[in-house]
Each structure stands twice: as structure tokens, then as C-alpha cells.
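With one protein chain withheld, the remaining protein chains of the complex are depicted in position.
All chains are identified by letter, namely A, B and C, in their written order; residue positions are counted from 1 within each chain.
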Amino acid sequence: MNAPERFFLPDIQATPDRRLVAIDRVGVKSIRHPVTLARLDGSTAPSVATFDMYVGLAHDQKGTHMSRFLELLQHHAQRPLDAGGIRALMDAMLQRLEARTGHIEARFPYFISKAAPVSKVQSLLDYDVTLQAQMNAQSRYRYTMKVVTAVTSLCPCSKEISAYGAHNQRSHITIEAELVPGASMGIEGLVAIAEAQASCEVYGLLKRPDEKYVTERAYDNPKFVEDLVRDIALALNQDIRIAAYTVESENFESIHNHSAYALIQRDKRIPE
Amino acid sequence: MNAPERFFLPDIQATPDRRLVAIDRVGVKSIRHPVTLARLDGSTAPSVATFDMYVGLAHDQKGTHMSRFLELLQHHAQRPLDAGGIRALMDAMLQRLEARTGHIEARFPYFISKAAPVSKVQSLLDYDVTLQAQMNAQSRYRYTMKVVTAVTSLCPCSKEISAYGAHNQRSHITIEAELVPGASMGIEGLVAIAEAQASCEVYGLLKRPDEKYVTERAYDNPKFVEDLVRDIALALNQDIRIAAYTVESENFESIHNHSAYALIQRDKRIPE
Amino acid sequence: MNAPERFFLPDIQATPDRRLVAIDRVGVKSIRHPVTLARLDGSTAPSVATFDMYVGLAHDQKGTHMSRFLELLQHHAQRPLDAGGIRALMDAMLQRLEARTGHIEARFPYFISKAAPVSKVQSLLDYDVTLQAQMNAQSRYRYTMKVVTAVTSLCPCSKEISAYGAHNQRSHITIEAELVPGASMGIEGLVAIAEAQASCEVYGLLKRPDEKYVTERAYDNPKFVEDLVRDIALALNQDIRIAAYTVESENFESIHNHSAYALIQRDKRIPE
Partner (left out) sequence: MNAPERFFLPDIQATPDRRLVAIDRVGVKSIRHPVTLARLDGSTAPSVATFDMYVGLAHDQKGTHMSRFLELLQHHAQRPLDAGGIRALMDAMLQRLEARTGHIEARFPYFISKAAPVSKVQSLLDYDVTLQAQMNAQSRYRYTMKVVTAVTSLCPCSKEISAYGAHNQRSHITIEAELVPGASMGIEGLVAIAEAQASCEVYGLLKRPDEKYVTERAYDNPKFVEDLVRDIALALNQDIRIAAYTVESENFESIHNHSAYALIQRDKRIPE
């Protein structure tokens, strides 16, 4: 469809480039598009994603064709946005843009229905998810899933030194994981690892008996920012589906106007 | 359902307050929740909204019940989020929270499929929408719809004084409108008014003949930020569905690192 | 210097406008500029502010002169940005732009040196401040100072119903105040009112004895979001320097992924 117009309008991007500088990434950034997400149970859930889509450009090519990224996004938006969907989008992008390397990133909110710990009332909790795929010059494909989980952290030092009480706060635990080939893991899998190691999970809807439970649970389970990332790293180390990971915790300290922060990064394929 | 727990756990919020200071708004802020939007054509579209929900609290009441806002949001999330849906949520909120005044705000991205001007290829464009409802102490209900439309603006001064070319940029036109009772207008209605008065519309996907068209269209149709808000104000003045409005334009100037901005506000029910 | 160019380049903005629609605000938005702030003790402190500057435009005027706002900002940037500095900028803006109405807003971080409660070690804490000035069509000048103070809030319900502990979190208290004519009040004045009513103040630097103190202080002093705004409203009611105010509290709940929020607004000049 694009071809006939070339007879009438010059296609500058298709001309050769004499500067001989290859471009690592070129494409479109921050496009919002509705998406369908695949749930673990086989159902689907709608969301809205923000996409970045880039390809590598050889040193002798003048430019890429920006409109093709949009066409690709439209054609693939019907398909669930999971590991398989991102891979199909990558393959189509490399073919359509005649490129060897590529980079795709999709950021979106994801919702999980959670039961309150005592009353068991259900409510949704939101998680920020980033799916990222890269094809490098050696044709190595790398797919990572990043999930931000809000949790409660309660300070062990504050608990230990105080006659009563302990400062606690909302924390953001971010796990970015690359799976081993053939392994399967949903967003819920990373969320479960983060929530299991927090001082306490957070919830959308809590009744009073639930509020009593989460208050006491956090107090019984104090964790420094260092403990959060270490305990999650231990869990990620033991999960054989995960080949490499980064775990971060940012604690929005209730006694300061800044955050406490920790990060552990590990590639299990590299001997320590 | 909430009642039995009161026998065991004290309900502090239900005790009287002696400070005798009424609270204008109290409730929950920045809750993300999936929503279903009603399209003009009768179809529905999913999106993700961020909600604020507040009620007024009388001077002798100690506190509100935060968990009830979440229950309300969950029960109403199935219903399309339009003028009727927001009104039903308001009525339920005032009843459940035993309040006379209330404030609801929902912010979400909305997508419209547009045809490119020449090639007619379809693509989605995203718009930021805010629905806001208020019930005041005189039982007056006020519902407004606010839509941010991205457009192209081209500077008439730059065109006039330059031998060739003219600076242009992306602009955000924000229209907030309150309808007359009984009138009906979709998000598409406000978008159409904004796009019709811009130097040119913007699109997700443009082929080369489209790019030629939008370039020349903007050059043929230069507008200052003052022109944008005035021309839209004239259109809003003539639309009998609209009782009151605010129109803003923020032009992200391509020759500066700041914006040019203009605003017109009018309530047609108040004689000028 | 600006005059001679008019002989050569047309000044489109100076031509009459036939649409006969007045513009409430037109000007420049989001300009960052270094500023000098006046401290209570007579010293000055540098910061970086983001400015919006607008004037009203009569129905028969085609446009404003954007470059003049920048000239004004530059000429006035040497002078301390306080009530007097903003007023001088407003007067100069109305004269230079030949306008009757105007709106100026400056947003900047402000730092106060605080002593930790026990160790007395000094550290800086940051506050977001917005100064806003408006001259309306009746030549009424209105100047407001808005300060966001981060504090600790501790939930009374959580404390009451739990065997031990209590959820607490960082909260943002926002006070916007209009002073009575002739009254004088620094940013420190609004900060002091907010901090005095919180469950506890927050600090940049705390040693262990300080951490013990703030933990116990917050536990001894639980406050709902409703209590925070009411107690601050009582303090603002009693301060004769303040003519009108809005107080908000947003509590970034440590047990949820959303905020609890409350707002009280009062103009003391209007009988209740």
C-alpha cells in the first residue's frame, strides 16, 4: 500500500547515508495503546500500555520508517501482550523494518484481585509492569518482565529501640526477571515473591479486623530495606525458572522526606 | 456486613467530634481501577482510571469510613463510566457514607480511531479525560467533562515575518464543559470542537501523502495561542448543549523551552 | 530596542481583533529561573522557581507580547521573591503589558534547617512552596502562599484495635493562605503550624535516640486525616494574620496503594 506513493513523493529515508555511523536504536517512543493481557488462569484483562519500539540502523542507511512501527502496533494489539505476543511483535518488527536488532518496551498497570487477610473481602490491587524485549547483533533474544509491588515495610531498628510502636511506610519492590528458555511465569509469580517477603502485603479494601491483622503482622515481621532485597534475592535464587534478576526496594520513609533504597542484581548463568 | 465486627473492635470514626469544624472533603485519593467507557456508537471500551472520592463531613462527626469508598468503587466498576454512571456512583456514595455533599473525579486515557487525511489509514489517538461530579450543600449537582486534545499549532507571526517556514509545535487544548440539564455529549464532541479549530489535527499513523497534507494544512492555517482559545470559545458559545466551560491551550513552543498559554472561562448562565 | 524593528517586521499581535472575545489569561507557562528567597531572619537563600505569568486581554486586542514576560522576569529576578517582590513584578507586568488583570505563580523548593529532637544535629528539610498573585478586573489584589509540609501521620484506629504497633506513613500537608492586608508571615510560619499538629515532624537526619523519640512521639499522638486538617484549621482560625485558607492532608497509607485525603477551606471574611 505504501509503494505507489513513492512514485510521487520522494522517500528520503531510503537514500544511503555517508556519515557511516550506525544507530543503536531508532523508532517511536511513548505511544499509548489499549492492550489485552493474558492472565494465569487463561482469561484476559484489558489495560492501557505505553510503548517504545526501536530498531538498529546500519551505518549506510539514512533512516528508518516511523509509520511502520505504528502499523505493527495496530496489527498486533489484538493479540494478548505476554511473552509470546512480545516475541511475535519483535519478529514482525525486525522483518518489516529490515533490521537485525530491536528493542521493545511496554509499560502498563495490571490488576490482581486479592482477598483481605481476615474478612476475605475481595478487592483489586494495581501493579506497574514493564515488559522488555531485545534482539542483539548476535541474534540473542532477551525478554524481561519487571513488576513494581507496593508493600508495607516496618523498621526493625525503630521497633527495637522504642518503648512502643515502630515507624513503617509504603515501599515499592521492583523485580526485573529474565526467565530461562522455555520457562513460564506470570506477573502474579513475581508479585507473590515480593509480597511473601514484605513486612506485610498492602490491599485495596480492608475492614477493621483486617486492619488489626496487617498492623500486627507488620510489627511481628520488621524488615530493613536490606532485608527486603536479600530475602527476595534468596527466593529468586531458588526459583529455577529465573535466569537473571534485579531486585530493588524503595522505602518512602515515614520519618524522613527521602527514601531508603537497596538493589541486588544477579545473573545466575555467570559463576560468582 | 460491616456490623458484626463492631461488637469486637471499637469504631473510633463513629464517635462524636468536639472540635466542631466541618470538613469540606474527606475520602480516598489516587485509586487506580479498570473501567468500562461508553462510546457514542453504543459500544464500550475498556480503560484504566484513577479515582478520587470525597464526601463532606458535618462538624460533629469524628470521621468517615474509608473502606466504604472502595466497596462502592468495586460495585460500580461494572457499569459504564459516563454521565449516568458517575451520577449513580455519587448517589450511592452519599447514601452509603450518610453525607449531603460529595466530590468524585475519574481520570483516564480514551482512544478514538481516526482516519489519516489522505491515505485514510486508521489509527488510534489517545486523549486524557477527567470526569468530575460535585453535589453541594444546596443539593445542586454539577457534572463536568474535561478533555485534553493534542493538536498542531503554527505561529502566524513566525510565518509572516519569515521568508520561508514557520515554527510550529504540539499543543494541548483542554476543554472542561458543564452541560445543560438533559443535554447529551460524548468525549468525541469536545475533541471535535478542539480539533476543528487547531492549525491542524495530529494523528497516530501518517503516510507520506498525509504528512504533506498536515504540513501544508498547518502552514495555511496559522494560529496564535490566543486564536486557539478564542475560536474554540466561539464554537462553545454556539453549542447549546454547553452551559459553562473553560478552554485552555498550552503550546510547547518549538523555539523556546517554555510554553505559551491562554485560558477563557465562561458561564453562559451568568449575563456578561 | 524593540521599537525600530517595527518598521521592518509586522507586529501582528498589535492589530485589532474582530471576534470580540476577551481572554482571561494569556502569557507564558513553566519557565524555570533562578530566584533569591528572603528568609525570616533577614538573610537570603537561592532556589530555582518555575513561573507562570499571565495577563487578561481585552476583547478587541489581537494578542499579547510574549517576549515582554521574559524581560520582566529577568529584570525582577535579582530582587527577593517574597510578598513585596511578587507585588512589584505584578505592577510592572500590568504596566508593561498594558493590562488590567494579571496572574503570577512561582513554584520552588525551600529549605529549613531543623534540629533533630534529641541529638539536636542540624539538617535541611525541603518544602514545596507556591506563591500566587492575582489582580482582578475590580483592581482587587490577592496574594496567597502555599506550602507543602511532609509529616508523619499515625492511624488512631490501627493503634486502638491492634495488640501492638500502628500503621503510620508520610503525609503531605498543604496549607494555602491569604494574609490580611499589612500582615507579615514567612514560609516558616505555615510550616510551623503544619508540623505542630502532625503525629510527628519529619527530619533529614536522625540519630538513633532521635529515631526512638519520633517513633514514640507518633505513637503517643495518633491522628486521622480528619484530625490533621481540623487541628490545623483551628490553628489557622486563631491566627489573626490569616484572612482565608485551604488546608489539605494526603496520607500515603502504608497499608494501601492509595491515599487518604481531607480538605477544609475557609474565608474568614465571609460570615459562616
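As a working rule, a contact is a pair of C-beta atoms (placed from the backbone, for glycine too) under 8 Å apart; a residue touches a chain by one contact, two chains touch by 3 or more.
It should be emphasised that the depicted structure is a prediction, and the values quoted were computed from it without experimental measurement.
A.B. asks: Any idea which chains on screen the missing one touches?
C.D. replies: In the entire complex, chains touched by the missing one are A, B, C.
A.B. asks: With the full complex in mind, choose from B:Ala77, B:Leu94, B:Val202 or B:Ala243 the residue touching the hidden chain.
C.D. replies: B:Val202
A.B. asks: With the full complex in mind, choose from A:Ser30, A:Gln78 or A:Gln238 the residue touching the hidden chain.
C.D. replies: A:Ser30
A.B. asks: So that we can see where the missing chain sits, which residues of chain C does it touch?
C.D. replies: Answer for chain C: residues 1-2, 5, 8-9, 11, 31-34, 45-48, 67, 70-71, 74, 109, 111, 119, 121-124, 126, 204-209, 212 touch the chain left out.
A.B. asks: For chain B, which residues reach the chain that was dropped from this view?
C.D. replies: Missing-chain contacts on chain B: residues 125-126, 150, 152, 154-155, 157-158, 161-170, 200, 202-204, 206, 208, 211-212, 214-216, 218-219, 252-258.
A.B. asks: Could you list which residues of chain A touch the chain missing from the display?
C.D. replies: These residues touch the chain not displayed: 9-10, 12-13, 17, 19, 21-32, 52, 54, 57, 62-64, 66, 156-157, 160-161, 224-226, 229-231, 233-234, 250, 257-265.
Here is the rule we go by: only the chains that are shown with their structure count from here on.
A.B. asks: Residue numbers at the chain A-chain C interface: does the shared fraction exceed half, giving same, or fall under half, giving different?
C.D. replies: Mostly the same residues.
A.B. asks: So, what's the distance in Å between the C-alpha centres of chain B and chain A?
C.D. replies: 29
A.B. asks: Using Cα averages as centroids, what's the distance between chain A and chain C in whole Å?
C.D. replies: 36
A.B. asks: Of all residues in chain B, which are in touch with two or more distinct other chains?
C.D. replies: Touching at least two other chains: 9, 31-32.
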